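A single protein chain has been omitted from the complex, and every remaining protein chain is retained in its original position.
Up next is chain A:
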Amino acid sequence: MQELVQTKKEVYPYNPTWCPGCGDFAIWASIKKGIEGTGSPREKIAIFYDVGCSGDMADFLAYWGFHTLHGRALPTAVGAKLANHDLKVVIVIGDGGCYGEGGTHFLNLMRGNHDITVIVHNNHRYSLTTGQMSPTTDKGTKTKSTPEGSVEEPLNPIAISLTNHASFVAREFAPDIPRLAQRITEGIGHIGFSIIDVLQPCPVFNPVQNHEWYRQRMVKLEELGHNPNDRKAAWNQVMRDDDKLPIGLFFQESKPAYHEQVSELSQSPLVNHSIETVNLSALIKEFE
């Protein structure tokens, strides 16, 4: 088992800055536990953080990390994965970064089945910027940027992922650390694009969707007898007519990851190839 540097409280320079009651604490703990659960050597883990309260976790975890630009954690992570596919690549991102600012990347990199694990802290708000609506905010919600109630319908990340070729699609509840950690372990272990949408209470800017609100609505997919290999059944669960919020593994399929389909990467990771000597002879002929 790896040694987690952040357990050495006496040396770690930063303490989390999240508000009391923030779901990020639990996700933080789950990520640590979830990575530990994979048994991967710590030097082979790289975490890409987006911007927001979630991304502030960058300073609270001692792994190779990259605190990227807002909305851009996915492409940055994909670049690193293509450069060194021996790395286990994890993304810590919020609903604003993943579904709003970085929505194009979310949609398109999913299609490539890049082998990355996207952990979305979905609190239905932009909280670091003090509580505006996010892409997942329910229609009609009054926020700082929508004082008369938001006009847009909320984006459904699970339905989109199911439709758009993601190969591991899950939703979990932040405060349930053992369960979320287990799902993160599975997501990292899954070869391909895994998305875990994490329902996260934000007591400061979204007091309505609190623990109680979620507990009244959540149902566990495994208790419903859901088969995660059945995409249509997964759709039915995510598009339920009642107010139930299923959590668990919606869908998983096994198919080649992006880097497994790039012939140049078939032998070893790109970064392992020497560039010390480059011979261009084979390329010159066409210019004669």
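Convention: a residue touches a chain if its C-beta (ideal position, glycine included) is under 8 Å from a C-beta of that chain, and two chains touch if they have at least 3 such contacts; residues count from 1.
To be clear about the criterion, contacts and distances are computed from a predicted model.
Q: Which name from "ABC transporter", "Nitrite reductase small subunit NirD", "2-oxoacid:ferredoxin oxidoreductase subunit alpha" or "PTS EIIA type-2 domain-containing protein" does UniProt give the chain that's left off?
A: Looking only at the record, the undisplayed chain corresponds to "2-oxoacid:ferredoxin oxidoreductase subunit alpha".
Q: Decide which residue listed in A:54, A:68, A:141 or A:161 touches the omitted chain of the complex.
A: For the chain that is not drawn, the touching residue is A:68.
Q: When the complex is taken as a whole, what residues of chain A touch the one chain not shown?
A: 5-6, 8, 11-14, 42-44, 46, 48, 51, 56, 58-59, 62-69, 72, 74-84, 86-87, 104-105, 107-109, 262-265, 267, 269-271, 273-284, 286-288
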